[in-house]
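For this depiction, one protein chain was excluded, whereas all remaining protein chains were kept in their positions.
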Amino acid sequence: MMQRVSASAMVAMAVVVAAACGGGGTTSGSGSSVTFAAPVSQTGAFGQAEGLYTLQGYKFCVQTLNSKGGISFGGQSHKVNLVTEDDQSVAATSAQIVDQFNDQGDKLILSPYGSAGTTAVAPVVERNGQVMVDSNGADTAIFTHGYKSTFAVLSPSSSYVTSIIDALAGLSPAPKTVAIIAASDGFSQHAAEQGVAEAKAKGISVVPSATAYTSSTKVTANATDVSSALIAIKGTNPDVIIISAHLNEAVAAVKQASELGVKPKDGFAATVAPPTPAFISALGKSSEGVFGSTQWVPEISASDTVFGSAHEFLTNFTNTYGWSAQQYPYQAADAAAGCEALALAIEKAGSADPAAVRTALAGLKADTFYGHIEFDSTGMNTVKPMYVIQIQKSAFVTIYPSSLATKQAIWPAVS
Amino acid sequence: MSQFLQAAAYGVVQGGLLGLVAVGFSLVWGIMNVVNFSHGALAVTGAYIAWILNIRFGVDPFLAIPVVAVALFAFGYVLQRGLINLVINAPIFLTLLLTFGLNLVILNGLQLLFTADDRTIDTSYASQSFAIGAVNVPYGRLAACFLALGITVALALMMSRTRLGHAIGATGMDRGAARLMGIRARHIYAVTFGIAAALAGVAGTMIATVGSFNPTTTPGQLTLDAFVISVLGGLGNMYGALVGGLVLGIAESLGGLLLTGTWVNAIAMAVLIITLVIRPSGLIGKAMYGGRVEV
Partner (left out) sequence: MTQKPSAGPVAEVLQGRSRSTQGMFGDWIRSRTPANSWPVVAGFAVFAAMLGLQQLIVPGTQRLLTSVFLFVALAQAWNIIGGYTGYASFGQVAFFGLGAYTVAVLMNNYHVSFWVALPVAVVVGVLFAVVIGVPLLRLRGHYFAIATLGAAEGAREVVNNMTSVTGGGGGITIPTFGSEAPTPYFGKPGFYLAFLVLAAVSVAVAALIARSRFGYAMVAVHEDEDAAGAVGINTTVVKVIAFAVSAAIVACAGAFYAFQQIEFYPTDVFDASFTVLMVIMVVIGGSGSVVGPLAGAVGLELLSQFLRVNLGSFNQLIFGAIIVLVVVFFPQGVVIYLRDAWRTRQFSILDNVRRYRL
């Protein structure tokens, strides 16, 4: 009998506790402040890396906005209040957190890191009448469901490998063959698919076959062993090996290629990973010469009233958070741009009401430190290009488009 | 054909390293009937120690091995003596839960200290390979293979020739009788776990040298591999762990070639289940339940 009473008591107590601690220790926007809510990855796979860069981007943006008086609409200046909660790098948790944000009345949402999290959050945002600016989820699949409340500032997945192919095709002598290793997640597969099409258009042949990235050179997402893909490539002698994946797979590919005697004549290229400080610190000397596609470089001649020019953003951000200007995390720029887009939309709409903000975002045309931000009818930013960097002496050097290149590419990239 | 040979060769050298990962796990399971969910985390701890020694002091990972072994032995001894011994007599899934909780603590501790970034130890020789025809054999993994073999032989000799080894074996067979004979079971259990932790640390060092690791996915993967290999080779069987490792390495490598790379984990699971259903005592082992150390 004790256990029945104790159980009922525990349940009752638990409900009271739950009611007290609610869904987070924050208040929703009221009076002269506006709340931006975001699930962020503080633990789990993206914990201290990409999740951290995103969080820092959001914080930097909010800090900068507030230092300039906040967002002004309705004749008043409103400070921005940033609310975050750890999603443990699990997509389902991101969705749950955004749902709980809605319960608290937080309707203005900034995306979590990654396509998986953003894909899970988008339907929740749609249902709840919230509005979300996506800063780090590039998978085009997010935008095929007819959602009207999600807007992405970054270039979609289709640009990640195509920009690499375009950059390579512009080097002389251009490579004749490339091999593409792709991880099994939607983002990496879509990027590879578009890359293969672009290679065909540029007259570069894909080995071992044009569909290999769906079978023999497909690897599990976040794998640290890509030997099966490399063995499939061995013997076809590609000029360049392109890895459409994230950090783990790219690091493993470079290391294991050496073990297996797979030496691409002209070097390696990868999406997402090379333009992050983590790639260089993981591989050390072996990271020299690797190409990477990135969403933002400081050489673009873009500027705005909030952050100044792209260079100024880089300087201020790296000073605030202790990054080196040679190895900057571009995800932070994505995040800051997303947050800025939301702020601009609120000012344009003249209110923080989610429906009004949504309409303002749909028609937004802004030039920012990040480049031109404009959304097509599905919510993607298709007017912003991607850029390609190469790692030279442990620094990110922009090499494509050639109008922005500060130095020559090291070509062939292998020592 | 050359792809097949390459895959087979790579599978063998990968398998040797996997066997090293599993030897300690198998020992602990066989002797103490403890399934150590934190085994992978201990291996990654060893990897981080070797990595720090390399980054800060420029110590070559092979030279760092004795340091890692001693450090992990001490850590393992304390863990067993102070923590795991407290639930040894409880139903089995309590030790599972305890080691699971421990795993979370160690993993997250490492992540807070070092971030979740992938790490690897850069050496000039480990990723180089020599070629036999169209097949490349990497130096680093080959060395790890020989190391694994050497350690297994040493361990087997220790178990069969030394007093400590006899004590461990006796405690594994019948703890009550061993205690009656004057063997201090708490100490022996702690020593066993310490040895297993040291072996895990050495394996982790090797993994850091030839591949890469991170505190979020690597520990789980290693523990899972250790499960499969221990079952394949028979609990508590040293040589069995090595053979099990080789079998798994080759199966995964060839499987990855014939099917796509994403089937590799499914293959490991299939191997596990088939072994358990058909021959639970493993390919080499004889005893089914409880620990009999077979050497």
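Order of writing sets the labels: A and B. Residues in every chain begin at 1.
The rule we apply is simple: contacts are C-beta pairs under 8 Å (C-beta built on N, C-alpha and C of every residue); 3 or more make two chains touch, one makes a residue touch a chain.
Every value quoted in this text rests on a predicted model; they were computed, and no experiment measured them.
Colleague: Just list which of the chains on display the missing one touches.
Modeller: Looking at the complete complex, the unshown chain comes into contact with A, B.
Colleague: Could you tell me which of B:Ala8, B:Ile88, B:Met158 or B:Met173 touches the chain that is not displayed?
Modeller: Considering all chains, including the one not shown, the answer is B:Ile88.
Colleague: By the contact criterion defined above, which parts of chain A meet the unshown chain? Give residue numbers in ascending order.
Modeller: 1-8, 10-12, 14-15, 17-19, 21-25, 42-43, 47, 85-86, 88, 90-92, 95-96, 99-100, 103-105, 116, 119-120, 122-123, 126-127, 141, 145-147, 183-186, 189, 214, 220-221
Colleague: Write the list of chain B residues that the hidden chain touches.
Modeller: So the residues of chain B touching the unseen chain are 29, 33, 35, 83, 85-90, 92-94, 96-98, 100-105, 107-109, 112, 185-186, 189, 224, 227-228, 231, 260, 262-263, 265-266, 269-270, 272-273, 276-277, 280, 289.
The rule we apply is simple: only the chains that are shown with their structure count from here on.
Colleague: Could you pull out which chain A residues touch chain B in their complex?
Modeller: 43-49, 52, 89, 184, 214-220, 222-229, 231-232, 234-235, 247-248, 251-252, 255-256, 258-261, 278, 281-286
Colleague: In the complex, go through chain B and note every residue touching chain A.
Modeller: Touching chain A from chain B are residues 2-3, 6-7, 10, 14, 108, 111-112, 115-120, 122, 127-129, 131, 134, 136, 138, 140-141, 210-214, 216-218, 221, 253, 256-257, 260-262, 264-265.
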